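Let me begin by presenting the structure, written as structure tokens, before commenting on it.
Yeah, one chain of the complex is gone here, protein chain that is, but the others are all in their spots.
So that you can tell them apart, the chains are marked A, B and C in the order they are listed, and the count of residues begins at 1 in each.
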Amino acid sequence: MNGWLLAAAVVLAGGVGATLWGVATGPLRRRVVAQNLSSALACPILLLLSQGYDRPSYVDLALVLALLGPVGTLVFARLLADELAGDPPRAWGATWAAAGVGAGVVLALCAATAPGRATVKLLLTGALLIGGNVVASRALAGGFRGVRRG
Amino acid sequence: MSPRLRLWLVCAAGSGLAALLVAACLDLPGFGGDRHPYGDRAVDASLARRTANTVASVNFDQRAFDTLGEMSILFAAVLGCVVLLRQTRDEHRARPEPAHVDRPVRRYTLLVLPVALLTGLYVIAHGQLSPGGGFQGGVVAATSLHLLYVGADYRALERVRPIGVYEVGDALSASAYVVTGCAGVLAGTAFLANTLLPYGTFNTLSSGGTVPLLNAAIGMEVACAVVVLLARFLDQAVEIEEVRSL
Amino acid sequence: MADALIAVALLLVAVSATVAVVTRDPVRQALVLAVLGIVLAVLFTVLQAPDVGLSQLAVGSALTPLLLLLTVRKVRRRAQDRDGGR
Partner (left out) sequence: MRPRTALPVLGEYLAWWTALALLWLVLVSTVDVLELVVGAGTAALAALAARAARRAVTGR
């Protein structure tokens, strides 16, 4: 029994399952928020899996997701700016909750690994993840108001 | 063909496929078993050539010829897109309107672009050591450039993306792969045989013989191909308009 | 434990893939596809295939949505121009 894998399974079933429900139903403004949250939750899952399987090189996946996940949300925010302009999605509670999960996982992993360059890599991934998702949330809530057909 | 007949045909073909799949599943080895005849041989071969990532060894050493085929598919697909999405005679270009993006989003873009580019190049360079390789890293690097469109302005992207350079880079890196393969023939072995370079020390950047070179060629090819592909899509979506000839 | 993780990931992939097929609007489909890509990447990692997972992440998280939404924009603009011209 591996606690890291258990935590990953819980976040996967509860968190990503809920975002899957959110992206499958409801108005567009809810779906884009759910898409953002799914990448914000999958990144800590990948970190937990890397620790659970004891494979430090799997951290690269989490790093790439922390970089590209927010970019994907920015793509939606930018190209759907017209549709979202009337009633911009604001989901700061869910965003900060997902950021809290990410921060908690990163700090737990930092505590579990020996201090060194691997710790810095973990902290960097966490910073990119949280910063990216907060910026993406902000972009969804009206960061592209000045964009017209461009 | 009438809809009724079509439905019958689909049902017959579907049930035949289902029967074959069920028959195949009944004969499969157990899930997660410990007998992997192909896997054991692939790992042995990759360790003999001191390549830490067995997948990279399969892709760029044991099955390097298959990767050449995959690269040609991507190359041909991008070529087809370039031909299909060109500007035709009854279309004209409209200047895209400038976009004003919120300052935090713009700052995030300018900060993350170099980091993502460096990560993409890191994934390419460490393809033989850690998960990843030319394809993955190339896509990450190409995506990082398009952050400029997403997080800033289409014209900003156009300023840093001279499309001709990427088209030439695409062709050059595709031929670099073939040339590396031909070098094996010239050295007296076989096409794409990994016998040219010393295998190096296990788990270092120079290990694996020609695997890192082929990885770099594929990485550059994929990055250039994705940039060219997205340039055509952006052209069509942002700039090219039909002339209203009514 | 590992089997439970595989089962959860497989279930999520099956559900999100079905939803992606059932959704008719291309924009909403692109959103479901983005989530499907992320779940697939987790499934590949759980099955110890991080190389494939990394490919899925690189392609599915930003590139596919961008291509799909650019195509949708082009088609819609074309329809608008037609209506405006008439």
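In the analysis below, a contact is a pair of C-beta atoms (placed from the backbone, for glycine too) under 8 Å apart; a residue touches a chain by one contact, two chains touch by 3 or more.
In this text the structure is predicted, and so the values were computed from the model without any measurement.
Student: Could you tell me which displayed chains border the chain that was left out of the figure?
Tutor: A, B
Student: Among B:Leu110, B:Val165, B:Ala190 or B:Val243, which one touches the chain that has been omitted from the display?
Tutor: Spelled out, the listed residue whose C-beta touches the missing chain is B:Leu110.
Student: Among B:Ala12, B:Leu118 or B:Val243, exactly one should touch the missing chain; which is it?
Tutor: B:Leu118
Student: Please identify which residue in B:Ala42, B:Ala56, B:Cys81 or B:Leu129 touches the non-displayed chain.
Tutor: Checking each option in B:Ala42, B:Ala56, B:Cys81 or B:Leu129, the one touching the absent chain turns out to be B:Leu129.
Student: So that we can see where the missing chain sits, which residues of chain A does it touch?
Tutor: 56-57, 63, 117, 120-121, 124
Student: For chain B, which residues touch the unseen chain?
Tutor: So the residues of chain B touching the missing chain come out as 106, 109-110, 113-115, 117-119, 121-122, 125-126, 129-130, 144-145, 148, 152-153, 155-157, 159-160, 203-206.
In this text, only the chains that are shown with their structure count from here on.
Student: Counting C-beta pairs in contact, which chain pair has more, A-B or B-C?
Tutor: Comparing A-B with B-C, the pair joined by more C-beta contacts is A-B.
Student: Which whole number of Å gives the spacing of the CA centres of chain B and chain C?
Tutor: The separation of the two C-alpha centroids amounts to 18 Å.
Student: Using mean CA coordinates as chain centres, what's the gap between chain A and chain B in Å?
Tutor: That pair's centroid distance is 24 Å.
Student: Any chance you could list the residues of chain B touching two or more other chains?
Tutor: 123, 131-132, 136, 140, 143, 150
Student: Can you list the chain A residues in contact with two or more other chains?
Tutor: Residues 57-58, 60-61, 64, 68, 71, 75, 149.
Student: Where on chain B does chain A make contact in their complex?
Tutor: For chain B paired with chain A, touching residues are 96-102, 104-105, 108, 112, 115-116, 119, 123, 129-132, 136, 140, 143-144, 147, 150-151, 153-154, 238.
Student: Sort out for me which residues of chain A touch chain C in the complex.
Tutor: Spelled out, the residues of chain A in touch with chain C are 1-2, 5-6, 8-9, 12-13, 16-17, 19-20, 23-24, 28, 31-32, 34-35, 38-39, 42, 45-46, 49, 53, 55, 57-58, 60-61, 64-65, 68-69, 71-72, 75-76, 79-80, 83, 149.
Student: If you look only at chain B, which of its residues touch chain C in the complex?
Tutor: Residues 32, 53, 55-56, 123, 131-133, 135-136, 139-140, 142-143, 146, 150, 226, 229-230, 233-234, 236-237, 241-242, 244, 246 of chain B touch chain C in their complex.
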